[in-house]
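One chain of protein is taken out of this complex; the other chains stay put.
Chain naming follows the written order as A, B, C and D, and within any one chain the residues start at number 1.
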Amino acid sequence: MNPLINMDTRATSTRFTSALGLATLIGLGWLAVFGLFLSPNDRVQKTGVRILYIHVPSAWLAYLAFVVTGLASAGYLWKRTRSLTLDRIAGASAEVGVLFMGITLVSGSLWGKISWGTYWTWDSRLTTTAFLFVTYIGYLAVRDLGGSHEQRARRSGVLALLALVEVPLVHFSVRWWRPLHQQESVAKGKLSDLMLFTLFVGLVSFTLLYVWLVMHRQRVAALDDMVDDGGLDRALADRRSEGMP
Amino acid sequence: MEPVVELVDVVAVLGQFPVLAGASLRVARGEIVLLRGPNGAGKTSLLRLCAGLLVIRRGSANVLGVDLVADRSAVRSRVGLLGHSNGLYADLTVADNVRFWGATIGASADEVLGAMQRMGLDDRLADVAVSRLSAGQRRRTALACLVARRAELWLLDEPHAGLDAAGRDELDAILRAAASSGATVIVASHELERAGSLATRVVEVVAGQVRERAL
Amino acid sequence: MEPVVELVDVVAVLGQFPVLAGASLRVARGEIVLLRGPNGAGKTSLLRLCAGLLVIRRGSANVLGVDLVADRSAVRSRVGLLGHSNGLYADLTVADNVRFWGATIGASADEVLGAMQRMGLDDRLADVAVSRLSAGQRRRTALACLVARRAELWLLDEPHAGLDAAGRDELDAILRAAASSGATVIVASHELERAGSLATRVVEVVAGQVRERAL
Amino acid sequence: MWAITRLLAGKDLRVEMRSRVIINQVVPFAALMMVMFAFALDSDTVLARVAPGLVWLAAMFSLLVIVQRSFALEAADGALDALRVAGANAGGIFLGKALALAAQLAVLEVILLGAALVLYNSHIVGSGIALLVGTYFTATAGLAFVGTLYGGLAVGAKGRETLLPLLMLPVVAPVLIGATRATEAALGTNGATATDGWPWVGLLTLFAVVFGVGGTLSFGSLIDE
Partner (left out) sequence: MWAITRLLAGKDLRVEMRSRVIINQVVPFAALMMVMFAFALDSDTVLARVAPGLVWLAAMFSLLVIVQRSFALEAADGALDALRVAGANAGGIFLGKALALAAQLAVLEVILLGAALVLYNSHIVGSGIALLVGTYFTATAGLAFVGTLYGGLAVGAKGRETLLPLLMLPVVAPVLIGATRATEAALGTNGATATDGWPWVGLLTLFAVVFGVGGTLSFGSLIDE
């Protein structure tokens, strides 16, 4: 039996991921309740502050996703652990990371329109975020170049490590460029308790969402690879029959 | 003695297409093997695979004692490949090109000069840019680069195409000399009379597979 | 009857180099002429000159009744040239290419399809991009483009190179059929046995000049 | 002549459809240019002020890349020789290639303009829309004609391509200036109003007509060796 597929449902879910999915849903529901109704308005930002509960968790989860990609890639490239599962985790995590970074960008832009009166400015935080986004889109594009699974893993593994080195470089260099974005307000305790708690709910539910997505994407990627190999079998049969008179 | 090339059921893919669909081949030292077969059969792919340029998806391949599945790159400096294209820098002169490709394996100036003379590239042509050469003169230059490389395994893709009568004879002599001094030669060609008389063995490639065949 | 090609003491220059240094040639309708000669002799240049692609510095040239010194362009749509390179768009499919080159002289869809089938480019290959073809398959595509053009004068530069045994036979049959239906064919080649048996006459090119030669 | 025009334009666009070089390569290049400008210039007020100029500057550089690609296509496997031998009308070749070029450039410019509006915080003045569209068409036509003309001159014989930027610089400058001024008027940059822009569109039209007609008539002598 194929360990990747639940034969009852013919899906990539197992009992664990189903439970995880349920927990994620509940978490997101809580987030909606707290974020939209229970948490207070901000003094300056009024109700616009509620974007925070999506904006900040998605940004942090994107960071986490990219770090996971880097670690998994390093694991793959390290001679003794060379396993394609690690490569697929790297890819899945990057995909989800790009998704979260996209959410950060969109929510931030909307928020910017509300509080700064513009969708975009060339602030350092914004620029860094955009560059990070582009970097990992490039990474995903490189994964799509074709070739054998091992080629893909080696090429993109190198790239993921380079990207990981690149991130602090970009981040710190842009820092002195044109700061406008919020400074560390969470750590400095500028938020009220309920706001902080809502943010915490968001963080937990986004983390659950991240793990759930990565697990599924990783399994789908494994299936993709298998389909690929199956396609090779069919193509081989075609090619061989070509030579028959 | 260990064979120079030993392929067992090799599968290689370009894009989605299996250019080699289970090819098995065994070549001993000193042989001159002719690959023949219809257009698109996979001769070029087979030669490139032996040079360590294709990824092996299935099967096993051993060339000059190197396991290509484990490490394709170790074999490369020991083979010489002449492909359909010449691998020349069009803006450089003939002499520049031969010198450059010779230098990548540390050939001396004399060896380079000797290789050029062997292929009939005299002083007049030595300082002409490759972009101004005729098709046959380019092919001669590519062959001179190859000769300067002193490879253990020569892989040649239609080496006679474009050469004039004298060039063909010269090339055959070079290949025979190489084989008798211990190198191994694999030639893909559609010129069956000429290449057949050169070869010690003929192998037929069809639809990405290999079939042995009598001379 | 007026000759199809009549060159008298033609001189043509590329850069500073006289690629043709006084070439004279007369070809009658329905002939299949083989150009032979060493690498760099000027065969390719001679063919390009007949196609109206080279500037004539001295001498006179008349092709299909057109005076090339006065107007090189009038002859062009009536000749078909297969050069060393194939003139294909690598990103387009085989069918796209043949259709495009057919359309430049108004060939119908049926003619295009027929040309492709003649050159063994079946349905499987029709929709493959040229960049994924093997060398021989590309040459076949170029020949199909040529066949679709219904030229009065066929100029072919080493047309056999790269084709497999079946392709060679097919090509020879096509050329013989063209010649017998009133077209004229000039072929440059180094494959003397095959091209020699195809040709009705052999002409030797040496150092930019032309010498008639017995079969 | 029109048959060849259609045939060539269709072929070039089909190549682009299959290879997606412009979409996948030139568009990111142009977008990168816009982002980097914004990034390097480092000041909102300067940025909004120079936005129209930057759009057309980026369009012009992209033009260079597209022209090179368009003719590299013909030169790669000797197709240009084949075209000559096919006896294709030179004027038709010129118009066909210019048409395909204009189509690709047009798509690109829409993206550039959109990017400028978002990135540089520019706004279209209500009455400026017609002006913007007019500028867009005439400038695109002018650039495509000039690009094709000089691209054809530069193709083939090695060493010629060196000349391309050198020859194009003085010729394209009027387009750049005219299009910039007209776009400034359409965007109301520096207090310009839409009526200030129309004379520039006139200039652009004149330019496109001169190079369109000139190119059609002279292309044969240019590409023929």
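The definition used in the following text is that a contact is a pair of C-beta atoms (placed from the backbone, for glycine too) under 8 Å apart; a residue touches a chain by one contact, two chains touch by 3 or more.
Owing to the predicted nature of the structure, the values given are computational and were not obtained by experimental measurement.
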item: Selected residue (touches chain absent from view) among B:Val8, B:Ala28 or B:Ala129; value: B:Ala129
item: Contacting the left-out chain in the complete assembly, out of A:Ile26, A:Leu145, A:Leu194 or A:Ala237; value: A:Leu145
item: Residue of A:Ala19, A:Val33, A:Val165 or A:Val227 touching the missing chain in the full complex; value: A:Val165
item: Option from B:Ser45, B:Asn86 or B:Thr184 whose C-beta touches the chain left out; value: B:Asn86
item: Hidden partner interface residues of subunit D, rising order; value: 19-21, 24-25, 28-29, 32-33, 35-37, 39-42, 46, 49-50, 53-54, 56-57, 60-61, 64, 158-159, 161-162, 164-166, 169, 173, 176-177, 180
item: For subunit A, the residues touching the chain missing from this view; value: 127, 131-132, 134-135, 137-138, 141-142, 145-147, 151, 154-155, 157-159, 161-162, 165-166, 169-170, 173-174, 176-177
item: Interface residues of subunit B (partner: the chain not displayed); value: 48, 51-55, 72-73, 76-81, 83-93, 96, 100-101, 103-106, 129, 145, 149
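To be clear about the criterion, only the chains that are shown with their structure count from here on.
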item: Comparison of A-D and A-B (more C-beta pairs in contact); value: A-B
item: Whole-Å gap between the CA centroids of subunit A and subunit D; value: 38
item: Centre distance in Å when subunit B and subunit C are each reduced to the mean of their C-alpha atoms; value: 29
item: Residues of subunit C touching at least two other chains; value: 84
item: Multi-partner residues of subunit D (at least 2 other chains); value: none
